[in-house]
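Pasting a structure here, questions to come.
Apart from one protein chain that is not included, each protein chain of the complex appears where it belongs.
Letters A and B mark the chains in the order given here, with residues in each chain numbered from 1 onward.
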Amino acid sequence: MFYREVGQYKSSYPADQAIFPLSNDRIGVMIILLIAFIWPPLSGSQYLMGPILTQLLVFGLAALGLNLLTGYAGQVSLGTGGFMAVGAFGCYNLVLRLPEIPIVIDFILAGLMAAAVGVLFGIPSLRIKGFYLAVATLASQFFLLWIFDHVGWFTNYDPAGVASAPTQTFFGALTGEGRALEFLAPIDVIVSGPNATPETKYVLTLAVVVVLALLAKNLVRGMTGRAWMAIRDFDIAAEIIGIRPLRTKLLAFAISSFYCGVAGALYVFTYVGNADTEAFDLIRSFTILFMIIIGGLGSVMGSFLGAAFIVLLPPFLNIVASNLGEGTLSGAALANLELIVYGGTIVFFLAVEPLGFARMWQIVKEKLRQWPFPY
Amino acid sequence: MKKIKTIVLSLVAMVVTVVPFSVSQAQDMEQFIPALVYRTGPYAAGGSGFFGGFEDYMALLNLRDGGINGVKLVWEECETAYNSDRGVECYERLKNQGEHGATVVHPLSTGITYRLIERATADKIPLISMGYGRTDATNGKVFPWVFPLITNYWSQNTAKIKYIGMQEGGMDALKGKKIANLHHESSYGKETVPVLDVQAAKYGFEVKHYPVAHPGLDQKAAWLDIARRYKPDWVILRGWGVMNPTALKEAARVGFAADKIVGVWWSGAEEDVIPAGKAAVGYVAAGFHPSGSGFPVVEAMLDIVHGAGQGNISPQRVGTIYYNRGLVAGIVTTEAIRTAQGKFGTKVLSGEEMRWGLENLSISAERIDELGAAGLMAPLTITCADHEGGGPVKFSRWDGSQWVEVTDWIETDKSIVDPMIMDSSMAYAAEKGIEPRSGMSMGSDCG
Partner (left out) sequence: MDLVDFLFFVEVLVGGLLSGIMYSLVALGLVLIFKASSIFNFAQGALVLFGALTFVLLTEVAGDFWMWTGWLAIVLAGAAALIMALQKLNVDGSAVKQFSDKYLPRMPIFIAAFVVIVLALFIDGGQNMWRAVFVTMLLFLMLTTAVQSPKWAIGVLLGLAVIALITDGAVTYRAFAVTLAVVIGLAMAIERIVLRPMVNQEPIILFMATIGLNYVIEGVAQGVWDADVHALDIGIPDIPFDFYGVYFSQFDLFAGLIAAALVTALAIFFQKTRVGRALRAVADDHQAALSVGIPLKNIWAVVWAAAGIVALVAGLMWGSKLGVQFSISLLAFKALPVIIIGGFTSIPGAIIGGLIVGATEKLFEVFVGIPFLGGGTENWTPYMLGMFFLMFRPQGLFGEKIIERV
């Protein structure tokens, strides 16, 4: 009833191959995007925009990056935190040392740096598979963080090793007085640093994430995505039908790391405002792997659903626990209960639906198609 | 059916997630203080001990005096698990609660302090990082909202070198000595590297830094290098959590004497030495307060708060180092509230009023006596330019069952720390485009 696809005929190939071939999906996505762009800034709630939505988007993007690698190309990686750190510290240095560059270009360059590092650490994937590969990618995680901890240049010799996002405007320093892009100054806004408003940061994050998510959606249904899936499903067979494993796997590592790198840069510039290596530790890599497993391997939307689940569950449990537990349970008991419920929920969802939220969403769609007349 | 159930369940969960965003209405005359606590995870002992003392002290004031001049103290815990992201989330969630929002925030983590400095500045909420956090925030002109009260890391470090100098027979005797700095590899651990280098140059000793990665289990190699190759006269232990007992044990294993190891105050709690057993006997740690439950205020807390069954920690841990640290934090916080009430009247204070209270805070020796905390803390005076108060440091030795004070209060060396804080904070101001508040040099009021 609510989700009818009857009567939608495709009369041309482009129509059939659109990203969202169904008008229902198209309209739905647009409405969601519209709400996402308008409602939070209007609500003015910093809590909603900052720790809830921006965090969700940043980690959703990182999860999407990992999903391209693990969900589509079948290469399990536990080095996400390391690649995010490359993006984060890369972007920090770009903005610090070359303030002329517009921030969006900084994000892209930071992503490319992460991609280069990703390719380097993706080389072992040619020989190692499965868990062995996952554990081997931990090398990148530990090694990269160690580098950022030990080479002071990356954090501009901060005594505590904290990279703090400088104030930067959208178009960069070129809009300054007498510079090339001065005419853009009136529409230029501060997007990072202490003076940026939460609204700007949120909208910028959302815009970057939406663009990259659409790109990913496009990527996975084209040649590249199909090659990845072939490698994932059976690498030897894929090789026989003419897919080059070297190129395909490394491309997956590159693009995945690109996404993670941009996510890391967003983390520093639009979410927290500063970061040290602790922000990209091993636990981070594990959480992001969690996100894509809970959300659904091989699904763009699933990455974001999983991120929402993992990002929102701890504060949710915390709020519920502190409201319920007032006076009845000690703080320690509540904190431990929270851990138990967190872990338990993860196990529960894995047991009930190992294909994740993305699969659940599909089931819902199927039900909606017929509801309220199931037969 | 099972799957549909699950879907419904998850949807309900999602919907309910949104509901708690609505903030509950606070009642009249309640001063709200968020507690960014950590009761789980590798550093749980610090979090539960500190907030145990802090909350017990607030409960004491509420039960015994009916709050501060009738204004009740209320607090809400938020579990951060010592994780910076969750710290930010907790801060953002709790900052608007209470009539005028959060009064002050104690992040109780150097990492979280760094995350919150810009946020608290924008929100006008004082951030108290007592004995941790960003050292150069001592310069209140550049960091008007951050208060590394009592003693910051750099000051403490000068006291430590003074202590070592005393043991060696004067600061001149330090020339040619070797000191190893074994530190946790995090923003907390790295914070004293620059000041040590400066001091080494000044006094002519040699220093070598040994980083140890989180959580601090891998120290064998570092200790082998220390004991066999570098052979320092002293080791400064700048550990946290499990790193501390591990360090003491590894030291014993390579035969390095524990009484040549001097710890920072985050390495000097009972929880840090008890697991090391005999290896910890003789180990000396700095502190800006001693342990012990003999102070009248601690006895009152045991009596009134724990007696009423409202304790926030198991009674066995009352009087331990972390507990007393929380207690000192409670005293400083509530005295600042009292000071601010003196200026703005008896009411619920806003963050800005609280900052005034902090910047005009002066706890004299008599006042400390009155509070029943004589010997627990040194007198303290905060000004708007000096957010530290230059508190002195005491050293205690672990005798196998308790901490025994081995020195009186040792003054810190401002002549080294102040110029460094000035340089570092001015560099920060330049980088961030902050205009320092007007006034003369440090220590004077900036009006």
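Criterion: a residue touches a chain if its C-beta (ideal position, glycine included) is under 8 Å from a C-beta of that chain, and two chains touch if they have at least 3 such contacts.
Remember, it's a predicted structure, so these values are computed and weren't measured experimentally.
The missing chain, though absent from the display, is touched by one residue of B:Val254, B:Val281, B:Leu302 or B:Val406; that residue is B:Val254. The residue from A:Val119, A:Leu138 or A:Leu215 that touches the chain not shown here is A:Leu138.
The chain not shown here is touched by just one of A:Val6, A:Leu42 or A:Ala351, and that residue is A:Ala351. When the whole complex is considered, the residue among B:Tyr163, B:Tyr210, B:Phe295 or B:Trp356 that touches the unshown chain is B:Tyr210. If you put the hidden chain back, the residue from A:Ile38, A:Val189, A:Val211 or A:Ile340 that touches it is A:Ile340.
Looking at A:Leu42, A:Met223 or A:Ile240, the residue that reaches the missing chain in the full complex is A:Ile240.
Contact residues of subunit A toward the unshown chain are 76, 124, 127-132, 135-136, 138-139, 141-143, 146, 149-150, 234, 236-237, 240, 282, 286, 289-290, 293, 332-333, 336-340, 342-347, 350-351, 354. Residues touching the missing chain, restricted to subunit B, are 39-42, 44-45, 48, 185, 209-213, 215-218, 220-222, 224-225, 228-229, 241-242, 245-246, 249, 252-255, 271-272, 274-277, 279, 314, 317 (touch as defined at the top).
Going forward, only the chains that are shown with their structure count from here on.
Mean C-alpha positions place subunit A and subunit B at a centre distance of 34 Å.
Put simply, subunit A touches subunit B in their complex at residues 45-48, 50-52, 55, 146, 149-150, 159-162, 164, 166-167, 193-194, 272-274, 276, 278-279, 281, 283, 308, 312, 314-316, 318-320, 322-323, 330-332, 334-336, 338-339, 349, 352-353, 357, 360, 363-364, 367. Contact residues of subunit B toward subunit A in the complex are 2-4, 6-7, 10, 13-14, 16-17, 20-21, 37-40, 48, 51, 76-79, 81, 83-86, 88-90, 92-93, 96, 110-111, 114-115, 118-119, 121-122, 134-135, 185-188, 190-191, 193-194, 211, 213-214, 312, 424, 431-433.
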